[in-house]
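Input: one structure, supplied below.
Excluded from the complex is one protein chain; the other protein chains are retained at their positions.
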Amino acid sequence: MNTILLQNLVTPNVSLQAVLPEMIVAFTGIIVMIYDSFMPKQRMVTGALSLIGLAASAFALFSMWGEAPASSWNGMIANDGLRMSFTLVFLFVSAMTILISTVWTERENVPIGEYHALLLFATFGMMFMAAGNDMVIIFLGLETLSIATYVMAGLRKSDLKSNESAMKYFILGSFASAFLLYGMALIYGATASTNITQIASMVGKANFPALLLIGGAMLIIGFGFKVATVPFHVWTPDVYEGAPTPVTGFMAAGPKASAFASFLRVFVIGFPLVSGAQASAFLHESWVTALTVMAILTMTVGNISAIVQNNVKRMLAYSSISHAGYAMVGFIGAGVAKTMQDRDEAIAAVAFYMLTYAVTNLGAFAIVTLIAQKNDRRTEFDDYNGIGFKSPVLAFSLSLFMLSLLGLPLTAGFMGKVLVFRPALEAGSTLLTVMVVIAVVNTAISAYYYLRLIVVMFFRERTTSWLEPKVSGALAAVLIITILGVFYFGIFSDNVIEKFSGKPSVQSAQIK
Amino acid sequence: MTENNFLSLIIFAPLVGAAINGFLGKRMKNELFSGVVACTAVGVACVVAFMIAFGIGTPHAGALTAASEGKPVLDHIWTWIQVGGFRADFGLGMDRLSGIYVCFITFVGLLIHIFATGYMHGDSGFYRFFAYLNLFMFSMLTLILADNYLLMFVGWEGVGLCSYLLIGYYIKKDEARKAAKKAFVMNRIGDWGVLMGIFLTYSLTGSISFFDKTVDGEKVQSVFSWISQNVMTADPFTWGAIIGGGLTSIGVLMFIGACGKSAQIPLFTWLPDAMAGPTPVSALIHAATMVTAGVYLVVRSNAIYQLSPTAMWIIAIVGAATAIFAASIGLAQNDIKKVLAYSTVSQLGYMFLACGVGAFTVAIFHVMTHAFFKALLFLGSGSVIHGMHHEQDMRKMGNLRKYMPITFATMFTGWLAIAGIPIFAGFFSKDEILYKTFAADSYFPAGAFPGNEILWGIAVVTALLTAVYMTRMMVMTFWGTERFHDEEADVHAYMEHGHDDQDAHADDHSDEDEEEHHHHLPHDFKPHESPWVMTVPLIVLAFLSTVGGLVGVPYAMSSLVGAGDVNVFEHTLEPVIAKVGKNEAHSEHSTTEKKEVKHFFAETKGAATSEDHGGHSPEVIFKERMLAVFSVVIALLGIGIGWFIFQKDPLRKMPKILEDKWRIDELYNGYIVDPLTKVSREGLWKGFDVGFIDGIVNGIGHLVAALGGVVRGIQVGFVRSYAAFILFGALVVIGYFIYYGFKLIG
Partner (left out) sequence: MEPSLGSYLALSGILFTIGAVGVIYKRNAIGMFMCIELMLNAVNLTFVAFSRYYGDVTGQLFVFMVMSVAAAEAAVGLGIIIAFFRNRVSVDVDDASILKN
């Protein structure tokens, strides 16, 4: 038996170029870590190094966009539009987080080198999650990401809230990882493979169809936790509130997107509807239905809970839950797409949604970080009373981000929503149409709490003193980039979508 | 297809104006600068609009005058989004419908901008005001000129946002803030309807475009031509059609949006409250332009509505009900702007009534004439308020014609126009609506219109009420004794006010605004006439209110004086109205007309060119003339009643129920808000104070908050509870999948 195994071993088609963006980020992380251990007093160097690394990675990404073969590393690494577009989101989130954190690392006196290294490793993990076409890679990416973010959530070592946040995240996160892993094991058992492409070809003729179903359920639990869908969202508000503000912004934008990337890959690409195969039909129908119900619950629960919050960070945490619900509408749309092209476009829509959400949310968190002051003291709604005309730039920018989260036309948020709702509508199924109706109702409800922040800022009197925070160069850069992004993605979204779907959409367009 | 890239100038000129005032206005601190910038921006838009509409100096024929039937002038700015079959362009299109709208919006808008430079003189936020006002013009023109539903929705949300900003312009006034929130929230309810309608339209027709066009070498089919090619029969005229997911569902959803924007029952209470904003805003947004966007949406989608009789029937009923309801409330208001606000709601009801019975062109005709005379009346009231040092209570006015002759003279024409005296603009449009309602059976797509006589009766009573309350307003303001120093009037008002207070749940807005108005004017106070920047727009609008109706004189009347078919307005709009579901006779009628009015602009100058009027049989003409005579009698009767009652006793106590606006706010509060609040307050809801939305929405908010209380019960803070919750969820998911597994094996 052993001899057979040895014969099976083939030299993998190693292509460093296919993982160049990931490698650059990982090596930058290592360099930052080493540099920091020799020069612990530095304040700027590791940040600059990290940004350079991320930029180089983005450059590598662009150079291989649409060029590389469909997969490499024996099919373990995918080079499709899904990976490319999501990776771009991660690099963007990471770079913005570094810039936003400058304020915070200054005033909290955190070990800055460690922080940057952790952030880069987390980014590396996210990139692997999007690139992995094999459950091993996805698992490794997910754990790299998780372990780094556990630490980041608890970076303020002496702060009870930060401790608690890290502890909860760690225990619940690894709890959910165990489910995910069990799911992977069962899928492996049912299909004899961990490769997504091969799984996709095996779902119709699985050895143990029942295990396939239970494995699918376990995967939904695991990914559902990372994406924070109801009922696996319970950790989100507490962890987000307790974590340092820039880290919260990062967690809501980056890891959530990366979980979506692998969630999409495993379910939409890995568990397709194979005609004539009953097992795949059951699996497909059950996951689509289960996720539809979860999407409806997620956006509704997220919204309703956000309304009653008095803490801005917590409100944004719940808002991120409801946004995950909206993104899932596009996800399900991709799942029920009838042609490959429709599927790719729906996946691109989800990626675009995560990009718009990242842009908007990071902008909001930049301002929340700035206003929070030392030890994240000022994060209640009351702390925003009447700052509208005292710090008009901050207040107007924050209002813009709220309007984009709300989905006002011409902002990024609106375009993102329109794009993710579209594929689900086109499916023409009653359940999915009901889901879209509920999603639109939910966006109407969400006006309540997004506008509340605007109202608080402009219409309330301030009773306590207000020290206008100084906007540093880095933070100004973040604000400018995110504001431009909000408008650019709202007005010229076509350019981005074209790039994300991996091919020029002019050829693909057809009139019904 | 005609392209004209200058079309985008119409929307971008106001945007540039808004940007200049927004960014530089504060630094310049110069009223002249801000005023000139704002007026120039709208002026440019106006000039370009007229040039393109009438083909003045353009290489192509004007959008309104082109001989070819309804060929729009298009301007593709960029491809906004294109995925699969879904395409939304950032593109503008001016056809005959949007052409008419754009012309009167820019022109009336320009006049109101000029007026506002005088009215807002000395306000500390002068530049901010004009930045908002220009921003509003940008949004409104985007709404009208958009060549697809999604871009129209951009404008739709934009005007809502600007309206919110402008209602709440006097940020320090609690009343203004509350009104702004109410407006925004009620509009959000409507916006939901529009968005759902658009989604449904797309999933049904695969398009959201208004026009057939070719972009980037790719043919785009419009929603309406898809419908005309693929939908052969109208939806059944049943309640079930509403939830059928077809054209009727689209129609109803879009009408919900129209209700929100155009203040129809049940979403109308925000508009009277919106009078808390500056008066030019009331004139521009809440009378002439934005509130008619709902009518625009319905007329634009007439191809959809003509195939969904249920939706049309609902529109007609809601329109008629709103018309009479608001008119009766207008009868008893003492705030001059509130009278006009309810009058606006009532007139909007007329427009929807016209849409509902299938007379889409008449609805637009009334939109236009209403824009003239209502803008005039609002600006006139602004001039009065300005002259009275921001006193809005008519009980403290009287005999102002002595002090403000120009304002009086101009408002006099507005009064005659809205009351429906012949020759004045309002007469022709209102009379047409009455006639078309009476004759609805021949216009309504599903054949006989059930209950059109009742609706006609309601409309006639509304016309009577309109004449009465407008006369009351004029009499109280311009005739009678001078009451600005009259203690008795004050006492009268105070007593009433006290009485109001005894009502536990009296609407708190009206309390507050009355409080605001009870400041004493100085004893040497004399009202004064407004400066020329304010009176000139009044004069222009008075002119338009007088002659503006002549573009749409129906044949039955023009033939009286020997003129031929001079109903230019109706013929202009003809190509916009889809030729579907009409009965045989009518379609014949329109084809003969189509031939004949090919160059109607040339023709109308010569008048009386056509001999054959296929659709105008002598009986029909006779009926129409008789009805017209009847409505003139009604108008005169109304004026007479109003004159004799209020000339004698201007402060006559009106029925309490009308003064309390049929206690509709109380109804909303008492039956919807309070129970919800009570349940949630006593049950699960604690310490939740956002004080954000009032009215019906507050109740929903409390309910949602109560649910939030339940949901956040999950968030107890213990890791183990969370783990248990996750495990529980996991078991549910796994159980669901195992159920499927059993189904698979078994």
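Points to keep in mind about this one:
Letters A and B name the chains as they come in the text, with residue numbers starting at 1 for each one.
Everything below uses one rule, namely that a residue touches a chain if its C-beta (ideal position, glycine included) is under 8 Å from a C-beta of that chain, and two chains touch if they have at least 3 such contacts.
In this text, all values refer to a predicted model and were calculated from it rather than measured experimentally.
Considering the whole complex, the residue from A:36, A:114 or A:241 that touches the absent chain is A:241.
Looking at A:108, A:164, A:376 or A:494, the residue that reaches the missing chain in the full complex is A:164.
Only one residue from A:151, A:329 or A:368 touches the chain missing from this view: A:151. Only one of B:640, B:717 or B:735 touches the absent chain when the whole complex is considered: B:717. Contacts to the hidden chain, counted on chain B, fall at residues 712, 715-720, 723-724, 727. Mapped onto chain A, the interface with the missing chain covers residues 1, 4-5, 8, 135-136, 139-140, 143, 147, 150-151, 154, 157-158, 160-161, 163-168, 170-171, 174-175, 177-178, 181-182, 184-186, 188-189, 192-194, 237-239, 241-242.
Note that only the chains that are shown with their structure count from here on.
Residues 78-88, 90, 150, 153-154, 157-158, 161, 168, 171, 177, 181, 184-185, 188-189, 191-192, 195-196, 199, 202-203, 206-207, 216, 218-221, 245, 688, 690, 692-693, 701, 704-705, 707-709, 711-712, 714-715, 717, 719, 722-723, 725-726, 728-730, 732-734, 736-738, 740-741, 743-745 of chain B are the ones touching chain A in the complex.
Residues 167-168, 171-172, 175-176, 179, 209-210, 213-214, 216-218, 220-221, 224-225, 230-232, 234-235, 237-238, 278-279, 282-283, 285-286, 290, 301, 304-305, 307-308, 341-342, 345, 348-349, 408-410, 415, 418-419, 421-422, 425-426, 428, 433, 436-437, 440-441, 444-445, 447-448, 451-452, 455, 458-459, 491-494, 497, 501, 505-506, 508-512 of chain A touch chain B in their complex.
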